[in-house]
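A single protein chain has been omitted from the complex, and every remaining protein chain is retained in its original position.
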Amino acid sequence: MTIDFILNGEDVSMKAEPMERLSDLLRDRFQLSSLMSDCLEGRCGKCLVFLGGHLVNSCLVPAFRVRGAEIITYEGFKSTDTHELVHTSFGQEGVELCGFCDAAVYMAAGSLLDAAAQPPEDTIMETISSVYCRCATPSATLQAVHTAVDLKFGGKYGRAR
Amino acid sequence: MTKGDRSGDDRPVSILDLHGIPELTAVHRSDRFLELGACVTLSTILSLPDSLALDPLREGIRSIATASVRNLATIGGNVSAHDFFMTCFSALACMDAAVELRDTTGARWAGIHTLIGEDGRPAFPVSTIMTRIRIPSLHWDFATIRRLGEQTRGEPCPASFSAAARVEKGTIMELRLVAAGRTIVRDRSLELSLIGQRLPLTPKLIETAEAAASVMARERELDAVRADRYGSAVAAFLYDMQGQSR
Partner (left out) sequence: MKSHAHGMRDIARLSDFPVADALYVGTVRSASSSGTIVSLSLPHLPRDYRSITADDIPGSRTMSVSGADVPILASGSVEYRGQPVALIAGPDRSKVMEAVAMSRVRLEETEPAYSFESFDSSRLVATADVETGDVDAAVAQAHHVVAGDYRFCPQDHYYPEPQGSAAAFDYDKLVILSSTQWPFHVRSSVAGALGVSPDEVIVRSTLLGPHLDGKLWYPSLIACHAALAARLCGRPALMLLSRVEDFLYTTKRAPMIASYRAGMDEAGRLVALDARIVVNMGAHAPLAAEIVQRIVASAVGGYSCPAVRVNAIAVRTNLPPMGAFAGLGTGPVAFAIERLAESCAGSIDADPSAWRSINAAGKGDLTLKAALKRSIPYDLIAGNLLVASDYPRKRSSFEVIRKRRPDPSSAPGFGIGLAFGHQAAAGTFGRIGSDAPSVEVTLSKDSRLLIKTSSVPSSRAALEIWKGSAALSLGLRHDAVRIETSCTDSVPDSGPETLSRNIGIVSHLLEAACEGLRTKRFREALPITIRKSQRARSRTAAPESPLEEASWAGAVVELQLDPVDGSPIIRGIWMTVRAGRILSMAEATRTIEHDAAVALGLSIGEYLDLSHGPADEDSIRRYRLPRYGETPPIHVEFLEDETSPKGIGELAYTLVPAAFANAMSQALDAPVNEMPYRASQPQEGVPR
């Protein structure tokens, strides 16, 4: 079937079987290598993309589902101010990821910054937990995310920066 | 619905994409109930205002998968699993939820218990789709949900325990105790034996309830570990209600 959708801000079209995985299609057809098609069951999170503004595991999304939808991968996310904020925060905290999960962790952090209001602590924890990787020092990663959240939403006491 | 699409080997493709149907993703609130379209995602439910009394459902959803998976998973999908009852089912059973079922004869509302077969196993009617879930806007003074057995995500055939209670002037007015896995375990006679009791319940009564729950669970083919955990969970809930811990 022919599937038209918006990918990283551009109108695209692809022919695909209805149940083909979005993660495979994005990697193979569009050479979007930021996401990895690894566990194929929503466990590792290394295939995270934004689908209609929501952070999802693209390995669980069948091709037919994206018809008419807007998808943003890390390649598109990289050029946003939100990414800059996340990247700055991770650098500031000296957090080094392994090179396999970086895109997913950044996207997860970015999804928190795109919320309308400062996300509560449990939402931050749950969102970042969407990515599993042995490389992360949990406190360091969470600190970097908190730094990004503070920079975006004005810090612990709500003062604007 | 796709029209005119063809697969790679030129066979016609027919896909009914339910996500495209507005009615199935609608959330409707009234004084009496909350109605969720079957394709409402689990994360959408989590984002509903805290003022809506949605526990144990909300707490149960939080224990499912990860945040990104919950952005895809739907309440309808969780409730209509064929091999075992998933976490949301036990919570909704506690909350006296109803489901709207549609088939060729039309639409009808039915209690969620109609999705349970006589053998206690899932019995989703054939040639039927579930379109909405209705949760009564009832306030529960105590509600809980937890997994039984290993706290393992991705565990094949997980089981969960849900409980809810309403107390007035120190008396248990309403009580629900549900375990759900491959089968549903709900002992209405146990619930009724506790309804009307004044708090605090005696340790002996709680112990009796725990034992009865475990026995019932074993009869309903929950494995021994989960059956015992169910009993423990019942006891812990009863103690929680009176502000005590085991």
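Chains: A and B, in written order; residue numbering restarts at 1 for each.
Keep in mind that, in the parts below, a contact is a pair of C-beta atoms (placed from the backbone, for glycine too) under 8 Å apart; a residue touches a chain by one contact, two chains touch by 3 or more.
None of these values were measured; they are calculated from a predicted model.
Chemist: By the document's own contact criterion, which visible chains does the hidden chain reach in the full complex?
Modeler: A, B
Chemist: So which of A:46, A:67, A:83 or A:152 would be touching the chain we can't see?
Modeler: The missing chain is touched by A:46.
Chemist: Which candidate, B:16, B:138, B:173 or B:225, sits in contact with the chain we can't see?
Modeler: Going through B:16, B:138, B:173 or B:225 one by one, B:225 is the residue touching the chain not shown.
Chemist: Extract the touching residues of subunit A with respect to the undisplayed chain.
Modeler: Given the touch definition above, subunit A has residues 28, 33, 36-41, 43-44, 46, 94, 96, 98-101, 125-126, 128-129, 132-142 touching the missing chain.
Chemist: Which residue numbers on subunit B touch the omitted chain?
Modeler: Here the touching residues of subunit B are 66, 146, 148-156, 225, 228-229, 231-233, 236, 245-246.
The definition used in the following text is that only the chains that are shown with their structure count from here on.
Chemist: Between subunit A and subunit B, what is the separation of their C-alpha centroids in Å?
Modeler: So the centroids are 30 Å from each other.
Chemist: State the interface residues of subunit A toward subunit B in the complex, per the touch definition above.
Modeler: Going through subunit A, the ones touching subunit B are 1-2, 15, 17-18, 41-43, 45, 48, 51, 54-57, 60-61, 64-65, 67, 108, 123, 126-127, 129-130.
Chemist: Given the complex with subunit A, which residues does subunit B contribute to the contact?
Modeler: Touching subunit A from subunit B are residues 2, 5-8, 13, 15, 17, 19, 41, 43, 62, 65-69, 71-72, 153-154.
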